[in-house]
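Left out: one protein chain. Kept in place: all the others.
What follows is subunit A.
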Amino acid sequence: MVANMGLNRKILLIFSMIMICFLSACAEKDKLADGSELINKDEFVFAASGEFKPFSYMNDDLTMSGFDIEVGKALAEEMGLKPVPKRIKFKGIVEGVKTGRADAAVASHTINSQRSKHVSFTTPYYYSGPQIFTRPDSEIKTTDDLAGKEVAVAKGSTYAEIASEYTDKVKTYDSDVTALQALSTGRHDAVITDFVTGKNAAKEGFDIKEQQLIERSEQAIVLPQDNPNLLKRVNEALEQLRQDGTLSRISMEYFGEDITKKPE
């Protein structure tokens, strides 16, 4: 049916024109004078989950707030860029940074060797640690008590690995807050999460109690590995914020204590 080809060709033409529109709509990263690359040359697009109160959370008008967001904004301003917080589900953030959905992630990522294979870390911008949380009437005090108990954690977090060292029953949730909420309403035996997050949830009225602090951890900003110049720039800006007290100020504002100094 060769006669059809006339029509087919026209449609093919329309089709390919649409494809060209798509291709032109999608930009390559902008290259800057110092060799660093940004999605938009005067914006610092940084990812956070928006589901990790008080580090990052969504307001009712869908803007983002939290400690991580404030740090990201301060960094952007330090580098002379417009801060653009971007919400990406926590488990997708590393992939998002790798594939250029965001320039960086200021999302409370714990530095660990597994992640280091795929992305670069800056110097730590705060120090924390996973802690066990239970209901107030629980018998669980330390990691030794966790054997055989059901522990809930956030999907894609380092806490899932830690939990699996002590028990085989690990349940995953979309976010730490959901896990804590489930614990508070009588599900599972314990939650392992960041001590600040847990403490804050307890303050907000969750029926939970803090137990053993398992270890100390360092949280850092995540950047793609193929962008060393941006990593250098972010590290310099971070050091500046550390020196002039901006980091400490943001921490005091959110937690009433300074978590940005390395614990002795």
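Note that in this section a residue touches a chain if its C-beta (ideal position, glycine included) is under 8 Å from a C-beta of that chain, and two chains touch if they have at least 3 such contacts; residues count from 1.
The rule we apply is simple: contacts and distances are computed from a predicted model.
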item: Listed names "Polar amino acid transport system permease protein", "Sarcosine oxidase subunit beta", "SAM-dependent methyltransferase" or "Putative monovalent cation/H+ antiporter subunit E", matching UniProt entry of the absent chain; value: "Polar amino acid transport system permease protein"
item: Absent-chain contact - pick from A:S138, A:T178 or A:Q240; value: A:T178
item: Touching the absent chain when the full complex is considered, from A:K86, A:K149 or A:H188; value: A:K86
item: Hidden partner chain, residues of subunit A it touches; value: 1, 3-8, 11-12, 14-15, 18, 22-23, 25-29, 39, 50-51, 57-62, 86-89, 92, 95-96, 99-101, 177-178
